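Below is a structure I'd like to ask you about.
Every protein chain except one is present and positioned as in the full complex.
So, subunit A:
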Amino acid sequence: MNRISGIAASNGIAIAKAFRLENPELTVDKKNVADTQAEIQRFGQAVNESIAELEVIKKRTAEEISDKEAAIFGAHLLVLEDPELIGPITDKINNDSVNAEFALHETSTMFVDMFEAMDNEYMKERAADVRDVTKRVLAHLLGVKIQNPSMITDEVVVIAEDLTPSDTVQLNPKYIKGFITDIGGRTSHSAILARTLEIPAVVGAKSAMSSIDNGTIVIIDGLEGEILLDPDEATLAEYKEKQTAFADQKAEWAKLKNEATVTKDGVEVELGANIGTPKDLTGVLENGGEAIGLYRTEFLYMGRDEFPTEQEQFDAYSAVLKGMENKPTVVRTLDIGGDKELSYLKLPKELNPFLGLRAIRLCLEMPDMFRTQLRALLRASVHGNLKIMFPMIATLDEFREAKALLLEEKAKLESEGVEVSDSIEVGIMVEIPSTAVMADTFAKEVDFFSIGTNDLIQYTMAADRMNESVSYLYQPYNPAILRLVKTVIDASHKEGKWTGMCGEMAGDEIAIPILLGLGLDEFSMSASSILKARSQLSRLSKADMEGHTEHILGLATSQEVEDYVKNL
């Protein structure tokens, strides 16, 4: 049994016989042509035939995969219509009296070399686009038929030097169980498409073409990036088991994607995602997020030379609200200062930035900046289910002042005739112990709480979370933290309000059962944790966990809590 290692490009296990996808040698000879006009016409015809072929592939991809994947072929079509490519080729045929094949080869090689020389993985991949397009036109010029993967009607794994995007699109998952390529990386077109098609793939295997014959039984382990040739019985059995386990998990998670989050005893909780930009929405929807529990707006302000305008902010907030289609969307107003700085906002250096002028404190100090954000949010509110959240609230006065500004801007907009939603909930982050302790008072005025665990832990334990030497004090399961969390949740429920949690603790395997028992209403985490959390919650009973709460809160240390929950 032989083993080849490569790069894991798409999850899953495939077991089937090998099918070698040979790349026909397209040799280009330099020839002199007398009738250059006829040659240019011949070239034009090959380009047109290629365009027609690409239109078909593009359409097929849009129908069978997605518009997003089809866009790759839109780019190929643009390359074929590119004046900077076509122009030099026809000039070359004309001026040097050479054949179209040679002119095409020379010109495209120049672009391929240029892209490959770039110090950027992404740009290097663009070289593959140019090669793919060139090969297609060249085949038409030479009258060579390129091997067509869509003709395969046997269960196989495909072995190839490389797969062009147009090859990959023709791979029918019904027959093609997986593929291996000798070149490429995780961001190659073929790797991306494999993940979309959900077929296992290993790329960058280097020696697959030179060592695998047609018909050899091959195991592709797309989880580990391993390839096994001619496996013995025991190995085959082992991988069949691994294949089933993977399929089971995938099926369970896929089933959960469009499901509500319900515990074993039938209690519903909400699983939301934390995002930083509108682009993160894709991940939220792909992972079945029921809400945005935290939209960090500071990314709008970062990496630029001046404040974002009201319009820019409106565009971003509207995009997120529209994308969520009326699902709850909690937007946190600007949380800057502390470890997050803006180059265009010169703030005096502070000895204790985490305890200094940041977040809501800064916004109340600079009301014009704050009002711009509030106006953008209010204007966007008609596009979805907006909830506004103020960060770093320490006193009720701060909340009242921030809310007053919000209501002022709302009244102003309405007098200008701008439509604003009337059902915007206004809540606060609970990340300062004073606020957690006073939660019962806050609960009378706010619409919701969202517990920011990273800061709540840092302020409760008086341990700088950037300081490695005190990192042992970052203890999410410390009973002190859990008791504060309980205080906040209970206070909100007493007033008929709700409590969420953003920060990684909400997606933590040990914390989830505890938080469920404490009555947390909304868990917000990184999108990739959602399905796992939903699966875990479906196996937990809320009533059971409530029964453990008193004991857990009575434990003495973080370690005791962790051990107790692990043994449940």
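A few remarks follow.
In the analysis below, a residue touches a chain if its C-beta (ideal position, glycine included) is under 8 Å from a C-beta of that chain, and two chains touch if they have at least 3 such contacts; residues count from 1.
In this section, contacts and distances are computed from a predicted model.
The chain not displayed here is annotated in its UniProt record as "Phosphocarrier protein HPr", chosen from "Ferritin-like domain-containing protein", "Phosphocarrier protein HPr", "Biotin synthase auxiliary protein" or "Transport permease protein". Summary of contacts with the chain left out: across A:Ala38, A:Val56, A:Met123 or A:Leu355, the touching residue is A:Met123. Touch with the chain that is not drawn comes from one residue among A:Gly6, A:Gly225 or A:Pro278, which is A:Pro278. The chain that is not drawn here is touched, among residues A:Phe102, A:Phe115 or A:Tyr295, by A:Phe115. Shown as candidates are A:Asp82, A:Glu238, A:Glu495 or A:Asp544; the residue that touches the absent chain is A:Asp82.
For subunit A, the residues touching the absent chain in the complete assembly are 71-72, 74-75, 78-79, 81-85, 111, 114-115, 118, 120, 122-123, 126, 129-130, 277-279, 303-305, 308, 311-312, 315, 319.
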